[in-house]
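Comments concern the structure below.
Of the protein chains in this complex, all but one are displayed in their positions.
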């Protein structure tokens, strides 16, 4: 049993970490960090709990501490749900104190020696950590969870690229859930009722950039990730916020570099057959079926399909030829599970399976 | 004052026709046709009125008749909101009886001698009617209103193609309102609350095909429309139903054939400067501003922008370069106005201005 | 292990029965009945599955039969999710064939020898069945599940009446979820988006009548239920449909006959302390906490509280004095669990615990 801490424990992502750690077979939640305003209070008194599952009994009485490395020194792993405004120096301090930090914040995603990981997609990027540990077993490190909409996008692409070679053009139009915006205040009700907001600040840029890192390769010495160049992969994202609580839907289309293009049926089989490494490693939360290929015309739908494999599985539907690029399809992923906190938990399970924590 | 009739008067589109004809300066609504079940009743007793505006007093006491040409023989123009299941033979009978039919049904859209018209886009296709009338002044005719989501798509493309030459690749992902599905029963509430349906039967095919007709040219003798070929224009549509009452949002991207591509600012100016012919002709319902180019990042939004120019204006936002094609942008159009019944009314106004009814 | 069948298996309530019976420790689902149109097909092919949980593997391959008693003769218990249009003769045939029928339909609710049961409220009414079985061990019977909104209303009233004596005036205004309307087509999306429907056909009458039966007493010989008279209990219901998927909220107020009225704190304690008989009997689905008394001002909320005790627990909040009657409070119950199919399952568990099936 490893000891776990959570940074930003009262926030939206922090609450999800706490839910996912309750009754976890590998991790025991012991330390909760939040703002000085919350520090010193029992968690149940500090938090405005807004999850559809009840606050776990085991977390209620934990006394919240400030986000200082000293307070977390006994943690084998620290999950950070901190806002980007605060995450920078805090996570750095934790890493320098030798702690293992798995962060949902964007601050370090673009550092070339920080793995940006979707655990069902590119766990091999965690070899950067293995390499670091080889040099200094006591070294702390930061691993970044990808942006939520990026996670859904790259999940089905990985097995396709492995089998059919590089994709050189990729478009995605997203219909994103409001839970991704947190809740202080998140998306105002009056903005989302009978409405769409065709803009999410920074999101398109994140998707276009992160895809190139997550699908990139490690450097020969395993010390950094090499970004796919703009010449090799063009990505275009259009992001919308819609009246859905959980579950990001994406309408994507893409073209392979190799013009010997597979058939739709081959494509679907490749997606269905994909088994993510985390599952092979026996990780507790890993989806049995990584990619669910749905055959009904009108699926996937967020309300009906977002919880497949407890939100760790990604659903794909309407796979068909695209008149402009090669293929188009609809992808649905659970934005707070595989797109955020859940991803962090599964990354920790992989680290554990690889003896990196 | 011209005399108008409405077919399918109790349905969703029929109700909209009736609203738009109330107090219209050019048309007086005199005949309402519906199913035999409704025939013989006063309209107010036959209809399950579901519009946000009240049933016009002037229509309440009109006694509904069956959809037979004989009943409409005094009409200068007949607007058809019939379901595709019924529209075929009825509209044909009306045309053969010498009546002018403007139809929202899909049945005759693909006939090469039937104009498929978005009135703010391709009123020149009505020259087919002029040509027909020249040969036989008493000839009846059918004009088809385009599919709702096609209307929003082609509106901003028209001025761009006029100025910068053909577009050869075009993608659109739609977020469509539920009013487009009518209400018997239309989209079930349980399917759309906290959900998206990533499929609308037949819609993608309609968009991909209709775009090629609407942007096509007349034959030299003005007797038919020539479809743009698949080689010259590739269109890819992905259609979704979302929890919005009125207003279709589309995230589109496109590439010009001519590689001497304009700047974003030039593009926006061309869109803003576009004045549709209907407005120049002085048509009552024509939008003063055909294309509203919005500068705020998070616009257009259905709730805030769908009623611009009474729903006859189309809004465009977030015009920007696209990494895969040339440009991408968000288009919003009012699906029951410029995308359906309103389009029919404006077509009739153009016919009137051109002395074709 | 008892053998179970489901009538109306493809409908909304039938689907819920099937979900709740999957992996049930006491019942094995063996027979699925539906319309002749579905009969002969595998269930997976006959159903348009619309639940947020996936169709259980164990049900997929069951071949659907017609709703004839002969087909269900090996069932120890039959759960009926039939529409009222069909339930009457079918359920009667089943009962006469000696089968145990637990029905969600309204058809037999008002028969004085048919128990109308909310299992966390009045399981003692099942003594009618015990009495019947004593006279004829092979006798079939029908037990009716109450209307969904009635279930939420009477749940907190039962412990109060037990402790403080009769309630003589009771008002409830409901905000009901759309899942209660089924889905063929159920509530149209255009009627519920940005809207309320202040009317549910027959619902107010059901609530006002059923409350008087459920809170009524058995006749001395346990053969019938004696309705509370209109003089002894006045009930007024106002029912609304709102944009909520699952979970009926009710704002209730009530007055005790006994004018020695308890304090708010006493009332809350009585509610919290209530342990339903089904839990004492060790029934698998019985809620550990029957009534959750929530202290936060803004609770219960459907999205956050409907799943307490897997939907078998009822939540109560904002208990306070009422200027007009004695007390007012907000009650939330899961309409498809304790208000429909789930209620049926728990009734069967009670029957089993009492050796009545």
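Going in written order, the chains are labelled A, B and C, and every chain counts its residues from 1.
Methods note: contacts are C-beta pairs under 8 Å (C-beta built on N, C-alpha and C of every residue); 3 or more make two chains touch, one makes a residue touch a chain.
What you are looking at is a predicted structure, and each value in this text was computed from that prediction instead of being measured.
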| item | value |
| --- | --- |
| Omitted chain - touching chains that are shown | A, B, C |
| Touching the absent chain when the full complex is considered, from B:125, B:234, B:303 or B:318 | B:303 |
| Option from C:41, C:163, C:234 or C:269 whose C-beta touches the chain left out | C:234 |
| Omitted-chain contact residue, chosen from B:47, B:193, B:218 or B:293 | B:193 |
| Contact partner of the left-out chain, one of A:120, A:142 or A:192 | A:192 |
| Touching residues on chain C - with respect to the absent chain | 169-171, 173, 175, 191, 193-199, 201, 208, 230, 234-236, 238, 240, 242-245, 249, 251, 253, 297-304, 317-318, 322-325, 328, 330 |
| Contacts of chain B with the absent chain, listed as residue ranges | 50-54, 193-194, 245, 303-304, 307-308 |
| Chain A, residues in touch with the chain not shown (by the definition above) | 50, 178-179, 181, 183, 185-194, 243-245 |
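Quick note on the criterion: only the chains that are shown with their structure count from here on.
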| item | value |
| --- | --- |
| Equivalent-chain rotation between chain B and chain A, CA atoms, steps of 5 degrees | 180 |
| Intercentroid distance (Cα basis), chain C paired with chain A, Å | 40 |
| Distance between the centres, which are taken as Cα means, of chain C and chain B, whole angstrom | 48 |
| Overlap residues in chain C, where contacts from two or more other chains coincide | 50, 193-194, 245 |
